[in-house]
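Report on the structure given below.
Yeah, one chain of the complex is gone here, protein chain that is, but the others are all in their spots.
Chain naming follows the written order as A and B, and within any one chain the residues start at number 1.
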Amino acid sequence: MLDALYHNITNRLNTGILILDSDFNIVMWNRFLEVHANKKDNNVIGKSIFTVFPELPKKWFERKLSSVIQLKNQSFCGWEQRHHLFELSHSRPITTDSHFMAQNCTFLPVEVEGEVKHVCLLIEDVTDVCHYQTQLNKALEDLALSNRIDGLTQAFNRKHWEECLASEFSRARRYNYDLALVMLDLDQFKLLNDTFGHQGGDKVLIDTAKSVNDLLRMGDMFGRYGGEEFAVILPNTDLVGAEEVAERIRQTIASNTVDYQGRSINVTVSIGVAVIEAEDTRYEDLISNADIALYEAKSNGRNRVCLAKQCPTKETIVA
Amino acid sequence: MNAFDLTEDQQDCLQELINVAMGQASDQLARYLDTFVYLKVPKIEQVKSEQLLVTLNQDLKATAVVSQGFFGYEGIRGEALLMYQPQDSNRLADLLGYEADELTFDEQIIDLSSILTTTFLNVFASQIDNQMSYSAPRLLSPNLGAVTQHLQQQAFNWDLALKVRISYQVTDYSFNCDMVLLIPEQAIINIKTVIDRILEEF
Partner (left out) sequence: MSTNVLICDDSNLARKQVFRSLPESLSTDVQLAKNGQEALDILRDKKIDILFLDLTMPVIDGLGVLQALKDDNIELAVFVISADVQPEMQSRVMDLGAKAFLRKPVQLDILNENLKTHGFL
């Protein structure tokens, strides 16, 4: 009577039950698995689990099972570590995008008179959990990204860029690394806006940002500092290296033309360069030094690179 | 003085129950790692839930935290956290190694934590005539921020945490981890009753 009851309930459970002997042969399974694996009973019972489910990672599975038998201790395998062990169909083929059922598996040692001869596997369908958690993670990532990015130019926004500078500055101080800062400002941007309209101005900002970004190395940090002002953090870079980068940026921008509604817009940038100096105690010192050099590049006729004053080479006027 | 308000005898009894449980847990660990584990006396601390956050913030920049729920009879239930410092989880990674098609490091640290937690609690429970069941272990987060944040929201549910500092030396490697058991008040009262019963017997 009770046996029939158990049998009935086992076969109605929404959890897979699979019992294996220590030679990895299937002793019993329930309807849940029969249906989702879409295999017939007589091809399964008494057969090796690796024959019935060839997709199983054999070495992994053997190790897992032998540790359960040897230690007489239950073990788990969650979807976050392995999406699934068994290739089973699931009941959300339309509302989720995963091909196989995401699974949480529990390996239970079955102890009879102090000896473990069988292991019971419980297989739970967590396709929903997996689906929503994955979507949530993606949303959180997107959110974190949009908190760091300037929507128009795709460069880092001012806030995130400054955080980067602060941490690079303290790293450079701590380990005595070089650190350079390049600040650039589009020349005559107000005039450009007046001539081509704000949408034309936006197009110039977008194209300029892209050109600069393409010139940078991995590890350089490019941000939009203000309206038409951009800034680049160059870690482990000395004055000579920074000046090279700045000059390359200046030349590239000057030689490119921006296409806007069939018209070509020529733009130039003025650039100030500073490197970390012994007397700089805060990252803001680096910004103001680069800013002063930038101002100088502007007042000396624009479309040029100026180096910050306290640098030994003083200033170099290009072009 | 402490949240448990244990007498010296009660404290001694709890320590012994934990020593015995820890002994068997390290035996299991040794079998899992296929090596000999040198065991030190586990250090037990009782931490009030409001202090727990401070404690965790102070001495844990844990890289790996594995959480596992447990529940037994007579209202004994709670959550066990196993916390590994970066240097310890690095050593552990060296020790465990990794082969393709074998268990990943995340899987191994979950397995290892689960073995420690479940063996420890099984033996602890059997000594106080109880029996435990467990929820699936979860690797919480790669940084502590999420854990303290999580505890900040949870802390009021827990009156006391039992922190068991486990120090292992495994052949050439030594590593430490902290096992923190978060236990609700009813479970504490129950454990205390059981301790008194044991003490009366002797």
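We adopt the following convention: contacts are C-beta pairs under 8 Å (C-beta built on N, C-alpha and C of every residue); 3 or more make two chains touch, one makes a residue touch a chain.
What you see is a predicted model, and the numbers here were worked out from it, not measured in a lab.
Enquirer: What are the shown chains that the left-out chain touches?
Expert: Output: missing chain touches B.
Enquirer: Check each of B:12, B:94, B:129 or B:185 against the chain that is not shown and name the one that touches it.
Expert: B:12
Enquirer: Of the residues B:20, B:44, B:93 or B:139, I need the one that contacts the missing chain.
Expert: B:20
Enquirer: Which listed residue (B:51, B:104 or B:127) would be found touching the missing chain in the intact complex?
Expert: If we include the chain that is not displayed, B:127 is the one touching it.
Enquirer: Which positions on chain B touch the chain that was left off?
Expert: Considering the whole complex, chain B reaches the absent chain at 9, 12-13, 15-16, 19-24, 26-27, 30, 36-37, 39-41, 127, 198-199, 202.
Note that only the chains that are shown with their structure count from here on.
Enquirer: Just give me the whole-number Å value for how far the CA centre of chain A lies from that of chain B.
Expert: Distance between chain centres, rounded to whole Å: 33 Å.
Enquirer: Using the touch definition from the top, list the residues of chain A that touch chain B in their complex.
Expert: Against chain B, chain A makes touches at 57-60, 63-64, 67, 70-71, 73-78, 80-82, 104, 106.
Enquirer: Per the contact definition, I'd like the list of chain B residues that touch chain A in the complex.
Expert: Contact set of chain B toward chain A: 28, 31-32, 99, 101-104, 106-107, 110-111, 114-115, 118-119, 134, 136-139.
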